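One structure below.
The chains shown are only part of the set, and none of them has been moved.
Going by the order they are written in, the chains are A and B; count residues from 1 in each one.
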Amino acid sequence: MDGILALAAANLVSPIILSFVLGLAAALARSDLSFPEAIAKGLSLYLLFAIGFKGGAGVAAHGVDARLVAALLAGVVLSLLLPFIAFVLLRSLSKVSAIDAAAVAGHYGSISIVTFVAASSLLTGLGIAAESYMVAVAAAMEAPAILSALWLATKRGGKAEQVGGELWREILLNGSIVLLLGAFAIGWVTGEKGLAEIGSFIVEPFKGVLCLFLLDMGLVAGRGLRGSRGVLSPGAVAFGLLMPLVGAVLGLAGGLALGLSLGGVVLLMVLAASASYIAVPAAMRVALPEANPALSLTLALGVTFPFNLTFGIPLYMMLAAAVTGS
Amino acid sequence: MKMHNAKRVEIIIEAVMERQLTNALNGAGVTGYTVLPVSGGSGRSGQWSREGQVGRAGGMVAVICLIRPERLDDLLEAAFAVVERHIGVVSVSDTQVLRAERF
């Protein structure tokens, strides 16, 4: 417990967090430091491939736990459920339109894979094991929230693009989901042997690449915050800080119900607490064009992501540790 | 050189809508167009840049379409159906093309 506290504090001065802070500061100071779009995409392709593959290899190593299916279902349910809570919470805290609230809700039902990765590597640092298949749960949680968001938009906010097969394909075959699950499958099939073959590419340099990616995310988040002054009401900011806690608590409940390990519970909390800023924004632009994209993105990337990265993750750890009594 | 009258349609639209737009164009029998990348811009919804962006949201593309004057309306109707509810701009200029048989 104290150990966790200490190491959680240490987390704040890890290269990963500080890289994000550097990017954020540089952007807010209007430095011209920037990553080419292609490099940012390349880094995220690497991260998705590596995290997926390692998860699959882990499953191959430790055998597939009966809970895998249950965990996947729980993830889907959480992703479907959270938007409704987010919608109500946001509407009660600020007076954004129903359409905007629905779009934001979709982001918070889905997940942020980088937050997940940061939490995983912190757990590894603490020597806390977690179910390897949690990465599959992460993939499973990306899309369902979009459904709920569109349902909310139609019921509460008037018309939204009705979800045709084309849109469905786009949502379910979203690049990050496909890569994450595909790499997971490859890792599972090739197992330890496969990991041995490409480990020096996807394991050793991983944290360093993550630093560069977070530096870029800091730059993008900072630019977003600068560009969207006035977009965020105090109520909206409050939502961006409260909603992750709500999600974390539900994730905790789910994790305990599933009987996941301490690490697994933490990761499910982190997934529930995090908000999407890649897959969902694109889907919302297609299906909910009337929603203001700046609002969702600034909340997810400028408020909730930094909060989770710095204080959220350690907090969720302590909560989980306290509850599970480990 | 023999030139032929044509219209140059320039559609600047959200990157996420590119496929929908090209599908609509194909549907309207418009099979000739060129897509240019866009690195940034500004409009009523504010200023933006692609730098460091990973997601496809928050980016635009420019679709250029050279077309015979008589086919313009079909194109505009198809394009409008897509851009209608989305951010983006459509402009049409008079131009002249070589090798009209290609259009």
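Everything below uses one rule, namely that contacts are C-beta pairs under 8 Å (C-beta built on N, C-alpha and C of every residue); 3 or more make two chains touch, one makes a residue touch a chain.
Predicted model, so just to flag it, every value in this text is computed and none were measured.
Here the complex as a whole is made of A x3, B x3, with one representative copy of each chain displayed.
Heads up, the rule we're going with is that only the chains that are shown with their structure count from here on.
Centroid to centroid, with C-alpha atoms defining each point, subunit A and subunit B lie 34 Å apart. Subunit A meets subunit B in the complex at residues 34-37, 40-41, 44, 161, 216-217, 219-220, 223, 227-228, 277-279, 281-282, 284-286, 289-290, 292-294, 297. The residues of subunit B lying in touch with subunit A in their complex are 14, 16-17, 20, 45-58, 85-87.
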